[in-house]
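The complex is shown incomplete by one protein chain, all other protein chains being positioned as in the whole.
Just so it is clear, A and B label the chains in written order, and each chain counts residues from 1 on its own.
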Amino acid sequence: MSTHTDRLHDRKFVRTFFTTPTAVKGEDDSAKMLRRAAQLSGIEAPDVWVPDNEDATAPSMRDEGIENIIDVLSEHGADVPGEIHPRVVWHRESPETRYQGFQQILELADPENGAVEHLDGVVIPEVGDIDDWKKADEFITIVENEHGLEEGSLAMSVIVESGEAELALGDLREEMGKPSNNLERLFLLVDGEVDYTKDMRAITPTGELPPWPELRHNTSRGASAAGLIAIDGPYDDIRDVEGYHERMTDNQAKGMLGIWSLTPGQVVEANKSPLPPKNGSWLLEVDDREIELEAEDGRYVYEGDAIELEEAADDRYRLSVGGDEQELDGDELSQELLDLASYIPSLNDIVDSMEEFEAAKEAGKGAIAMERSATIAIDGVEVEISNDRMWDEATYQAAQTPITLFQDVYENRPDQHEDLEEMYGEDLVERAMVVG
Amino acid sequence: MSTHTDRLHDRKFVRTFFTTPTAVKGEDDSAKMLRRAAQLSGIEAPDVWVPDNEDATAPSMRDEGIENIIDVLSEHGADVPGEIHPRVVWHRESPETRYQGFQQILELADPENGAVEHLDGVVIPEVGDIDDWKKADEFITIVENEHGLEEGSLAMSVIVESGEAELALGDLREEMGKPSNNLERLFLLVDGEVDYTKDMRAITPTGELPPWPELRHNTSRGASAAGLIAIDGPYDDIRDVEGYHERMTDNQAKGMLGIWSLTPGQVVEANKSPLPPKNGSWLLEVDDREIELEAEDGRYVYEGDAIELEEAADDRYRLSVGGDEQELDGDELSQELLDLASYIPSLNDIVDSMEEFEAAKEAGKGAIAMERSATIAIDGVEVEISNDRMWDEATYQAAQTPITLFQDVYENRPDQHEDLEEMYGEDLVERAMVVG
Partner (left out) sequence: MSTHTDRLHDRKFVRTFFTTPTAVKGEDDSAKMLRRAAQLSGIEAPDVWVPDNEDATAPSMRDEGIENIIDVLSEHGADVPGEIHPRVVWHRESPETRYQGFQQILELADPENGAVEHLDGVVIPEVGDIDDWKKADEFITIVENEHGLEEGSLAMSVIVESGEAELALGDLREEMGKPSNNLERLFLLVDGEVDYTKDMRAITPTGELPPWPELRHNTSRGASAAGLIAIDGPYDDIRDVEGYHERMTDNQAKGMLGIWSLTPGQVVEANKSPLPPKNGSWLLEVDDREIELEAEDGRYVYEGDAIELEEAADDRYRLSVGGDEQELDGDELSQELLDLASYIPSLNDIVDSMEEFEAAKEAGKGAIAMERSATIAIDGVEVEISNDRMWDEATYQAAQTPITLFQDVYENRPDQHEDLEEMYGEDLVERAMVVG
């Protein structure tokens, strides 16, 4: 069963954590959703699939849920392209619930049931202090021993949805090394903001979830310090695609590259989100809003009203930004626009820059200037802007994160090769796989 | 004296922490403010009243302050509707101040002085590491023993106003269980941002206090993990009622439902703030500003200039939001406005939703869709909008926080029954008391 450990340590990044009810009451085929989710592939299939025998499934249906997981995994498990980590029940304050969770894992991992060879691990919700995490770990160790699995071969992911679990994130690195536990099996640290909000007794006027930036930071930091992977919780306004994207962008700036997905539509968005865009784009920032410029015949055209530009006499220009007017010469104008502009590099741009830096390093240089220039058109007036950024080893390594993620996806998800090649072209995919 | 423990554990929420000088120099009746505060009742009386023998009282008046507290408590203590927790002196870096604090507690709790039966606990300012908290706890244990009070019967609240006290918040849960202390007496964790700012050596251009979001998060999380109650520090621009409200709304989204009050006016605002509103309201968000719509004949009317709407030919509409114009059909228009709209539910709405979910649960359903619809009028054009939100057990429990607070207030503050019934009506109060 060493395949578990091997497979587990293959993933350095997880983009999607997709939960599916394990049994739906009153349906002829109570495992229908489970069966459908098991058959997703390509960009529609998640990196981690979570048959959810906790909140997504009614309490009275959970025994049937475990049977459904076993059936569906036996039948379709071999074809699931991502990892499979069912969520069982658990609660830091209920020994009854914890014992039920133990029994569920015991059942799932029983070789006689034929599902264990497709089982990568389990997800434990509602954990508390680190000592509570150890209780779950110990149950999994016992399960492994009972069923002849290698110790540590079943991964354990947790949902961080209480103040004490958030505090435990700071203890992980130290506790994971201790001989009396197998916490090295830890895999994902997943924020659960609904229950966390309840546990923190927070209130917002509209009933929306608070943003909890500190929780997400602490989860991301805990993952970084302990070599684990941080995942944000569910975004429950499932029609709000733009809001989901904004949340992911915010998460990514915190080092949290994965997110919970509640629907197949969210899986697709979340699979694509941390990948660099196909095409680069220039933005201008006015009044704290960023407006993307239209690429047209090699120029980038601003079409809003907040910036106005016209030529004045004597090679001078009148520039008005958000109502503030200035008269500038050509160099000043270029400088002023450069301050407002920023560039979002494409995958191709990132690969180019990395290759350029790697060549420079081989030639013995420690730092080089990367130039980026463009022609920006506002009200018909064209302005050249150009910026230099110093790249040293640290810049290079920080820029590498999206590339490492890309490579991790490519290596672990052969079912997405076609999608990636369609998005970026074969040549670029090849170059992105060898750089870094 | 077991009444202390009983009463202490009654409160799950504290809205107001109202400090009053214990003695004012040069006044004929130096206890006048204390006497007046002791006689507040109803919505004007705080949940926790703090005769403040530290910063609010001049150092030379503090002996007199203790005598005043004893006098006023003996006389009026029985009628004070909230709890009484005087603040004594303490400093993590001064054994002299700590010994003074010990003597003050010894005096306050002396049964011969006749105040102790109204004394719920004491507030310890300027604490440091957890070991410093233990010193205060030990003094209180000694006081309890000397005066024949039950161990742990006097509550201890602390002011978190140093980096080391903030760090100690992470140790509470673990330390509170140890047999060599009585830290279970802990009650309120109160942020003290003025001294914290000094201790952190922070500077702002205008001299205003920094917002310290991380401190407030850590205090709230510490309270959540250790079963305590988090209170934000003083808002010292006492004329700025709007600012006080914004601060409280921000705190509530962090799980910090109580706040320091410096004046009777602030007490009233803070008592009301975490209670749900009497009437629900619809908001539209434009350019990061939320505008409340006017309820008029069952419609919600937008009266600003930032959104413009007119009918065009062929059942289409022209909608302009913050200068961006779109032409939309009826469904698109409704969807667009729904994205801009949010609803602040009333107490009645929350009780309705909870009752609906409880009924569904009894009927065997785990999740139901809650619909909320309205007619919005902009420039005379009426648009129907309607949104669905999925409620499951977790949503239900998170929505319950304001109701639990309401019930806690109602049970512990009979003096506010009249105010609550006046605000909400008797029927609604009754329903809110049985739901959940």
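Rule of thumb we're sticking to: a contact is a pair of C-beta atoms (placed from the backbone, for glycine too) under 8 Å apart; a residue touches a chain by one contact, two chains touch by 3 or more.
Everything quoted here is computed from the prediction, not taken from an experiment.
Peer 1: Which one touches the absent chain: A:S41, A:S342 or A:T375?
Peer 2: Answer from the full complex: A:S342 touches the omitted chain.
Peer 1: With respect to the chain omitted from the figure, which of B:D28, B:D305 or B:E362 is a touching residue?
Peer 2: B:D305
Peer 1: Taking the entire complex into account, which one of A:P59, A:P213, A:G243 or A:G330 touches the absent chain?
Peer 2: Answer from the full complex: A:P213 touches the omitted chain.
Peer 1: For the full complex, which residue in A:T249, A:N279, A:Q326 or A:S373 touches the chain that was left out?
Peer 2: Of the listed residues, the one touching the omitted chain is A:T249.
Peer 1: Considering the complete complex, identify which of B:S162, B:N182, B:N251 or B:Q266 is in touch with the unshown chain.
Peer 2: B:S162
Peer 1: For chain A, which residues reach the chain that was dropped from this view?
Peer 2: Considering the whole complex, chain A reaches the absent chain at 13, 170, 173-174, 213-214, 217-218, 220-225, 249, 252-255, 257, 274, 283, 323, 339, 342-345, 364-366, 389-390, 392-395, 397-402, 404-405.
Peer 1: Which chain B residues would touch the chain omitted from the figure, given the whole complex?
Peer 2: With respect to the unshown chain, the touching residues of chain B are 25, 55, 57-60, 129, 162-164, 166-167, 170, 194-195, 197-211, 213-214, 236, 240, 305.
Quick note on the criterion: only the chains that are shown with their structure count from here on.
Peer 1: Approximately how many whole Å separate the CA-defined centres of chain A and chain B?
Peer 2: Chain A and chain B have C-alpha centres separated by 35 Å.
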